[in-house]
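Take a look at the structure below.
Entry: chain A
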Amino acid sequence: MTDEMSAAELLAAYGVAVEEESGDEPRGVLVVLEGGPEGVNPLCWSALGAGRDVADAFGTRVEALILGAGEEVGYQAIWRGADAVVLPPAATSFDAQRWAEIVAQAAGERRPEAILMAGTDASREVAPRAAQRLDTGLVMGVQEVRPEPEERVVIGIVPMYGGGLLGEYGFPVRRPQFFCLAEKAGREPSEDGSREGETIWLNA
Partner candidate 1 sequence: MDFTFSEEHEMLRDMTRKFVEKEVKPLARRIDDEHAIPPELIDKMREQGFFGIPFPEELGGVGAGETGYCVVLEEFGRGSASLVVLLAAHTSIGAMALYLDGSEELKKKYLPAVCSGEKIAAFALTEQGAGSDAAALATTAVPDGDDYILNGSKLYISNGDIADVFSVFAVTDKALGARGGITAFLVTSDMPGFSRGPKEKKMGIRGAGTCELFFKDVRVPKANVIGQVGMGFVTAMKTLDCGRLSLGAACVGAAKELIDLSINHASQRIQFGEPLIKKQAIQWMLAEMAAETFAAESMVYRAAWMYDTGQKISRESAIVKLVASEMLDRVVDKAVQIHGGIGYMADYPVEMFYRDSRINRIFEGTNEVQRMVIAADLAKKGRY
Partner candidate 2 sequence: MRIAVCVKPVPDLASAYVSKSRSELVEQGKRVPNPADENALQMALDLRNGGEVVAFMVGGEEAQEALRPILAMGADRAYLVTDPLAQEGDALADAKVLAAAIRRAGDFDLVLCGARSVVHGMGQVGPRLAEALGLPQAARVTAASVTGGQVQVERAGSLGPATIALPALLTVEPGANTPQLPNAIAVMKAARKPLESPSLEELGVSSDESGLAGAGARLRLTQVP
(Lines give C-alpha, C1' and ligand atoms only; values in the text may rest on other atoms or scores of the structure.)
Protein backbone atom coordinates (compact mmCIF):
# COMPACT_ATOMS: atom_id res chain seq x y z
CA MET A 1 0.00 0.00 0.00
CA THR A 2 1.41 3.33 -0.95
CA ASP A 3 0.40 6.88 -0.18
CA GLU A 4 -0.77 7.33 -3.72
CA MET A 5 -3.70 4.95 -3.53
CA SER A 6 -6.99 6.78 -3.87
CA ALA A 7 -9.87 6.05 -1.56
CA ALA A 8 -11.51 3.91 -4.23
CA GLU A 9 -8.32 1.88 -4.79
CA LEU A 10 -7.90 1.33 -1.07
CA LEU A 11 -11.43 0.05 -0.72
CA ALA A 12 -10.91 -2.25 -3.74
CA ALA A 13 -7.68 -3.60 -2.19
CA TYR A 14 -9.71 -4.66 0.81
CA GLY A 15 -12.22 -6.36 -1.40
CA VAL A 16 -14.93 -3.76 -0.90
CA ALA A 17 -17.01 -3.45 -4.04
CA VAL A 18 -16.77 0.03 -5.45
CA GLU A 19 -19.45 1.46 -7.71
CA GLU A 20 -18.10 2.23 -11.12
CA GLU A 21 -18.63 5.85 -11.96
CA SER A 22 -21.60 5.71 -14.28
CA GLY A 23 -20.77 9.08 -15.75
CA ASP A 24 -23.98 10.35 -14.32
CA GLU A 25 -22.56 12.01 -11.19
CA PRO A 26 -23.01 15.72 -10.79
CA ARG A 27 -19.92 17.44 -12.13
CA GLY A 28 -18.69 20.98 -12.36
CA VAL A 29 -18.87 24.05 -10.18
CA LEU A 30 -21.73 26.53 -10.53
CA VAL A 31 -20.93 30.07 -9.38
CA VAL A 32 -23.92 32.40 -8.95
CA LEU A 33 -23.30 36.03 -9.86
CA GLU A 34 -25.67 38.89 -9.09
CA GLY A 35 -26.16 41.46 -11.72
CA GLY A 36 -28.06 44.66 -12.19
CA PRO A 37 -28.20 47.69 -14.49
CA GLU A 38 -24.51 48.35 -13.77
CA GLY A 39 -23.49 44.83 -14.70
CA VAL A 40 -22.20 42.13 -12.41
CA ASN A 41 -21.88 43.12 -8.74
CA PRO A 42 -18.08 43.27 -8.27
CA LEU A 43 -18.47 41.79 -4.77
CA CYS A 44 -19.30 38.50 -6.50
CA TRP A 45 -16.02 38.06 -8.39
CA SER A 46 -14.22 36.56 -5.42
CA ALA A 47 -16.76 33.73 -5.45
CA LEU A 48 -15.80 33.08 -9.07
CA GLY A 49 -12.14 32.97 -8.11
CA ALA A 50 -12.88 30.47 -5.32
CA GLY A 51 -15.04 28.44 -7.72
CA ARG A 52 -12.22 28.32 -10.26
CA ASP A 53 -9.83 26.99 -7.60
CA VAL A 54 -12.27 24.23 -6.63
CA ALA A 55 -12.87 23.29 -10.27
CA ASP A 56 -9.14 23.16 -11.01
CA ALA A 57 -8.57 20.95 -7.97
CA PHE A 58 -11.23 18.54 -9.25
CA GLY A 59 -10.27 18.84 -12.91
CA THR A 60 -13.68 20.11 -13.91
CA ARG A 61 -15.39 23.23 -15.31
CA VAL A 62 -16.83 26.41 -13.87
CA GLU A 63 -20.19 27.67 -15.08
CA ALA A 64 -21.35 31.11 -13.99
CA LEU A 65 -25.09 31.69 -13.52
CA ILE A 66 -25.94 35.35 -14.01
CA LEU A 67 -28.99 36.68 -12.19
CA GLY A 68 -30.47 40.09 -12.85
CA ALA A 69 -28.42 40.93 -15.97
CA GLY A 70 -28.34 39.73 -19.57
CA GLU A 71 -25.89 37.97 -21.92
CA GLU A 72 -24.07 41.21 -22.61
CA VAL A 73 -22.20 40.92 -19.32
CA GLY A 74 -21.38 37.24 -19.80
CA TYR A 75 -17.91 37.97 -21.21
CA GLN A 76 -16.85 39.48 -17.86
CA ALA A 77 -17.41 36.12 -16.20
CA ILE A 78 -15.57 34.26 -18.98
CA TRP A 79 -12.60 36.65 -18.81
CA ARG A 80 -12.41 36.01 -15.06
CA GLY A 81 -12.29 32.27 -15.31
CA ALA A 82 -15.73 30.84 -16.10
CA ASP A 83 -15.86 28.19 -18.84
CA ALA A 84 -19.50 28.93 -19.56
CA VAL A 85 -22.16 31.45 -18.71
CA VAL A 86 -25.64 30.22 -17.76
CA LEU A 87 -28.60 32.54 -18.26
CA PRO A 88 -32.31 32.33 -17.45
CA PRO A 89 -34.63 33.13 -20.38
CA ALA A 90 -35.20 36.65 -19.01
CA ALA A 91 -33.26 38.73 -16.51
CA THR A 92 -35.33 39.77 -13.49
CA SER A 93 -34.51 42.21 -10.73
CA PHE A 94 -33.80 40.95 -7.25
CA ASP A 95 -36.54 38.95 -5.59
CA ALA A 96 -35.35 36.27 -3.20
CA GLN A 97 -38.10 33.83 -4.10
CA ARG A 98 -37.71 34.24 -7.86
CA TRP A 99 -33.92 34.14 -7.86
CA ALA A 100 -33.93 31.03 -5.67
CA GLU A 101 -36.18 29.33 -8.22
CA ILE A 102 -33.70 30.19 -10.97
CA VAL A 103 -30.72 28.91 -8.99
CA ALA A 104 -32.58 25.68 -8.31
CA GLN A 105 -33.56 25.38 -11.95
CA ALA A 106 -29.97 25.96 -13.04
CA ALA A 107 -28.73 23.34 -10.60
CA GLY A 108 -31.37 20.91 -11.88
CA GLU A 109 -30.40 21.38 -15.52
CA ARG A 110 -26.62 21.79 -15.21
CA ARG A 111 -26.13 19.33 -12.33
CA PRO A 112 -23.12 20.89 -10.63
CA GLU A 113 -21.37 19.04 -7.83
CA ALA A 114 -20.79 22.33 -6.01
CA ILE A 115 -22.43 25.77 -5.94
CA LEU A 116 -20.73 28.92 -4.73
CA MET A 117 -22.34 32.28 -3.99
CA ALA A 118 -20.87 35.53 -2.76
CA GLY A 119 -21.24 37.19 0.62
CA THR A 120 -23.76 39.87 -0.32
CA ASP A 121 -27.11 40.67 1.29
CA ALA A 122 -29.00 39.43 -1.75
CA SER A 123 -27.03 36.17 -2.01
CA ARG A 124 -27.56 35.52 1.69
CA GLU A 125 -31.31 35.64 1.12
CA VAL A 126 -31.26 33.59 -2.07
CA ALA A 127 -28.83 30.81 -1.14
CA PRO A 128 -30.85 29.30 1.73
CA ARG A 129 -34.09 29.33 -0.26
CA ALA A 130 -32.33 27.70 -3.19
CA ALA A 131 -30.71 25.11 -0.92
CA GLN A 132 -34.10 24.26 0.59
CA ARG A 133 -35.55 23.80 -2.93
CA LEU A 134 -32.61 21.57 -3.80
CA ASP A 135 -33.01 19.61 -0.56
CA THR A 136 -29.31 20.05 0.16
CA GLY A 137 -27.19 21.58 2.87
CA LEU A 138 -25.64 25.02 2.78
CA VAL A 139 -22.60 26.45 4.54
CA MET A 140 -22.63 30.23 4.84
CA GLY A 141 -20.20 32.82 6.07
CA VAL A 142 -17.38 30.70 4.68
CA GLN A 143 -13.98 32.24 5.28
CA GLU A 144 -12.05 29.66 3.34
CA VAL A 145 -13.12 27.11 0.75
CA ARG A 146 -10.94 24.02 0.80
CA PRO A 147 -11.33 21.46 -1.96
CA GLU A 148 -10.26 17.92 -1.07
CA PRO A 149 -9.78 16.24 -4.47
CA GLU A 150 -9.28 12.69 -3.13
CA GLU A 151 -12.76 12.48 -1.76
CA ARG A 152 -14.00 15.07 -4.22
CA VAL A 153 -15.46 17.09 -1.40
CA VAL A 154 -15.25 20.74 -0.48
CA ILE A 155 -14.78 21.88 3.09
CA GLY A 156 -16.01 25.28 4.25
CA ILE A 157 -14.27 26.96 7.18
CA VAL A 158 -16.67 29.12 9.20
CA PRO A 159 -15.99 31.30 12.24
CA MET A 160 -18.16 30.32 15.23
CA TYR A 161 -19.17 32.12 18.41
CA GLY A 162 -18.01 35.45 17.07
CA GLY A 163 -14.67 34.07 15.93
CA GLY A 164 -13.65 32.24 19.08
CA LEU A 165 -13.64 28.95 17.18
CA LEU A 166 -13.40 27.87 13.57
CA GLY A 167 -15.74 25.17 12.30
CA GLU A 168 -15.03 22.87 9.36
CA TYR A 169 -18.21 21.99 7.52
CA GLY A 170 -18.61 19.37 4.83
CA PHE A 171 -21.24 17.45 2.89
CA PRO A 172 -21.08 13.73 3.65
CA VAL A 173 -23.89 12.66 1.34
CA ARG A 174 -26.13 15.30 -0.18
CA ARG A 175 -25.32 17.12 -3.39
CA PRO A 176 -24.73 19.74 -4.60
CA GLN A 177 -22.24 20.99 -2.02
CA PHE A 178 -23.50 24.53 -1.54
CA PHE A 179 -21.44 27.38 -0.08
CA CYS A 180 -22.03 31.06 0.46
CA LEU A 181 -18.86 32.97 1.16
CA ALA A 182 -18.24 35.54 3.86
CA GLU A 183 -17.67 39.07 2.67
CA LYS A 184 -14.07 39.45 1.46
CA ALA A 185 -13.55 35.69 1.28
CA GLY A 186 -12.63 33.82 -1.90
CA ARG A 187 -10.09 35.02 -4.42
CA GLU A 188 -10.20 38.05 -6.68
CA PRO A 189 -9.65 36.60 -10.16
CA SER A 190 -7.57 38.47 -12.72
CA GLU A 191 -8.96 39.30 -16.15
CA ASP A 192 -7.82 37.45 -19.23
CA GLY A 193 -9.31 39.08 -22.31
CA SER A 194 -8.27 36.15 -24.48
CA ARG A 195 -10.49 33.63 -22.73
CA GLU A 196 -13.54 32.34 -24.56
CA GLY A 197 -16.51 30.32 -23.36
CA GLU A 198 -20.02 29.23 -24.17
CA THR A 199 -23.40 30.69 -23.33
CA ILE A 200 -25.99 28.25 -22.05
CA TRP A 201 -29.65 29.18 -21.80
CA LEU A 202 -31.89 27.62 -19.20
CA ASN A 203 -35.18 26.16 -20.33
CA ALA A 204 -38.10 28.54 -20.36
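Behind the choice of candidates: all candidates are chains of the complex that A comes from, given by their letters.
In this section, a residue touches a chain if its C-beta (ideal position, glycine included) is under 8 Å from a C-beta of that chain, and two chains touch if they have at least 3 such contacts; residues count from 1.
None of the values given here were measured: they were computed from a predicted structure.
Peer 1: Spot the contact partner of chain A in this complex among 1 or 2.
Peer 2: Looking at every copy, the candidate touching chain A is 2.
Peer 1: Would you pull the chain A residues touching candidate 2 in the complex into a rising list?
Peer 2: Chain A residues touching candidate 2: 94, 96-97, 100, 120-122, 124-129, 131-133, 135-141, 155-156, 158-172, 174, 178, 180.
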